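My questions will all concern the structure given below.
Of the protein chains in this complex, one is absent; all others appear in place.
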Amino acid sequence: MTEYLIRRILQSVLVLFLITLVTFALIHAAPGGPAQIFLSPNMSQEAAKVQMHNLGLDKPVYIQYIRWIGDLLQGDLGYTFKNHIPVGDILWPTVKNTIVLMSAAWFLAMLIAIPWGIYNSTAEYGLSDQTASIISYIGFAMPTFWFGIILQEIFALKLDWLPLSDMWTMGKEGQPSDLLLHLVLPVTVLTLGFLAAYVKYSRSSMLEVLHQDYIRTARAKGVQERRVVFRHALRNALIPIITILGLDLPMLVAGAALTENVFNWPGMGRLFVNMALAREYSVLMAITLIVAVMVIIGNLIADLLYALVDPRVQLGRKGGRAA
Amino acid sequence: MAERLLEIRNLTAGFLSEQGIVKATDRVTLSLDKGQTLCLVGESGSGKSVTSLAVMRLLEFAGGIILDGSIRFHGEDLMKKNQDELTRIRGNKLAMIFQDPMSALNPVFTIGDQIAESLQLHQKKKKKEAWSKAVDLLRLVGIPAPETRARQYPHELSGGMCQRVVIAIALACNPELLIADEPTTALDVTVQAQILDLLQRLKQEFGMSILLITHDMGVAAEMADRIAVMYAGIIAEEGTVAEIFDNPSHPYTIGLLKSIPGFEGERGEELYTIKGTIPSINQLPDGCRFHPRCPHVMSRCREEEPPLLAINADHHAACWLHEETAAAGQRVGVSAWKAKQSRTEVKRA
Partner (left out) sequence: MSGAKLEAAGKPDLPRSNPKPPGPWRAVWHKFIRNPYALTGLCILLFFIITAVFARWLAPYNPSQIDLLYANLPAGTDNHLLGTDELGRDIFSRLLYSSQISLLVGFSVAIVSVVIGTLIGALSGYFGGWLDTCFMRLVDVMNSIPLLFLNILILAIFGSKFSYMILVLAFTSWMGVARLVRGTFLQLREMQYVEAAKAIGVSDWSIIFKHLLRNASFPIIVNATLMVGGAILSESALSYLGLGVQSPATSWGLMLTNAQEFMLVDPIQALYPGLCILIVVLAVNFIGDGIRDALDPRKKIKIPRRRLNQWRKDYSKFGT
């Protein structure tokens, strides 16, 4: 087990290294490169050179990369090109805000979707099942940001029940009740997105298990139907669901770009889009790194949970999935 | 005469399809005495598994539906019970084992847990007590080192071992009737024999009855007291094992027996095969279901379906060839017919 963990972590470090290398190379290979954004055409050659030198952009790319990695290892994410603000200062608060938003939506979706999907698998094509199926059809086909805009128009503008956007009302920063009110609409939008997939998934996972031979054996043993579902089938059905949940973990930091933009939520997704539009590569690199770390952790958690619920899987023997 | 344990009358069961209902079994009538073994023989698709699931009332869970008939177990009609009442009978006095032992055990529970559950449910045993009984059962079905095995998961056992575990689960509450649906089909030949021996031994020890479903006439010969041959959803022939093997009366049974290698005929002779294939249950021919494949088809067979006719008190066949015999209560006809049959075979060869 420890040996497995150590091996996985070493693997992950290697993968992270590769990801930073690829991203760095891409950014510097792009037409114009990072220099493009702050060099205006009417800037003098001399001034440009000085700027490039100050930012270290006149060095060969590999030197730049080594310097960036060196700084990173000391916890320094670099500075923005435009205003020369430390990246960490603007990044970390947004990460926190995103996690608040996403975990609320994610837990809510799980709490609703898994029991609902399980119930639907026992009452196929019933009213509840049909409702869920309509919801997932719409959830898969509807642009989430549009749903957000419509909710804003109805509940914030027309009815004036909920705040239109942002995380806090001016002057009420830090009040939990204010945060809750601001959470309602974006969480609704995000939950619907997760819900569509999770209900469908847990239903089909459960249905597959319910058609297995060992369920018939349990019934032949005289086990009551409720116990068949909740004891014999549920644990088997949870195995793939848990894996999916683990793999979705990176969504907690990266999945809210659209919703955060609609609701002006000061999260990482919105920061990412703004920085992408402004081509602030140092911030983009930092966020890419965070997402990559989340992907790796998500994979690891999925594997660990998988081994925990399924006795057929033994961690030591299985060559871990690379992230 | 021994006590009647199971009596199936006119069991008609089937599945729902787009066109309506497809009958997988049609007026199946069978009976089984205490302490006896009844073998249900037939090709795949003949309705034997549906029959066994219907007796367990598990057919509903497999998407099937019982349309008509009665299933009396111990004089009680299982059809009149709801699923809640049935859970008290299933696994208790009426148990079942299945074809594929590897998939019949739940992968996330230990073997001991799976056996003990039955005891906890039906005999209200405490967990510890049930566990030690489970270990005893494992020993009984011939699993070495039962204490350690009980703590293992199904994937750690071989197919033959798994089938022993499935049998142990079924035996946990001393059932009076054990339904075994092709218990050896998925296993290696050597293991097959061991499992069959085990069933035979346990039957004697517990004094239980067995309803054994198989497609293998050889297995039936070894295990059965009575044999019922199914074809396309009906009972084609039914009788004691001696009657069926000495005096097979339905052309289908004769075909089945002939197609066993080394059962009849010379070495090196081409193996007999019944021409054609079993019809699909949603497009049965008119008249007798076997007539398109029957070497003795008469015009009547194409129009009218034969009922199960008595050849003697212990032997019935659903074939028009035996109408006169049945009416006269004689059995000469069959032998005469059989002689004629073998002559035509010679000619053909």
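As written, the chain order gives the labels A and B, with residue 1 at the start of each chain.
One rule holds in what follows: a residue touches a chain if its C-beta (ideal position, glycine included) is under 8 Å from a C-beta of that chain, and two chains touch if they have at least 3 such contacts.
Please read these numbers as outputs of a predicted model, since none were measured by experiment.
*Asks:* For a quick check of understanding: of A:77, A:110 or A:291, which residue touches the chain that isn't displayed?
*Replies:* Per the contact definition at the top, the residue touching the missing chain is A:291.
*Asks:* Consider the whole complex, including the chain that is not shown, and state which of A:20, A:94, A:121 or A:152 touches that chain.
*Replies:* A:152
*Asks:* Among A:233, A:251 or A:286, choose the residue that contacts the chain missing from this document, as touch is defined above.
*Replies:* A:251
*Asks:* Among A:202, A:236, A:261 or A:282, which one touches the chain that has been omitted from the display?
*Replies:* If we include the chain that is not displayed, A:261 is the one touching it.
*Asks:* For chain A, which residues reach the chain that was dropped from this view?
*Replies:* 23, 26-27, 30-31, 125, 137-138, 140-147, 149-150, 152-153, 157-158, 247, 250-251, 254-255, 257-258, 261-262, 272-273, 275-277, 279, 284, 288, 291, 295, 298-299, 321-323
The criterion applied here is as follows: only the chains that are shown with their structure count from here on.
*Asks:* Roughly how far is chain A from chain B, centre to centre by C-alpha average, rounded to an integer in Å?
*Replies:* A distance of 55 Å separates the two centres.
*Asks:* In the complex, go through chain A and note every residue touching chain B.
*Replies:* 212-214, 216-225, 232, 235-236, 239, 309-312
*Asks:* Using the touch definition up top, name the residues of chain B that touch chain A in the complex.
*Replies:* Going through chain B, the ones touching chain A are 56, 58, 61-62, 83-84, 86-92, 95-96, 98, 100, 103-109, 117-118, 121-122, 153, 155, 166, 169-170.
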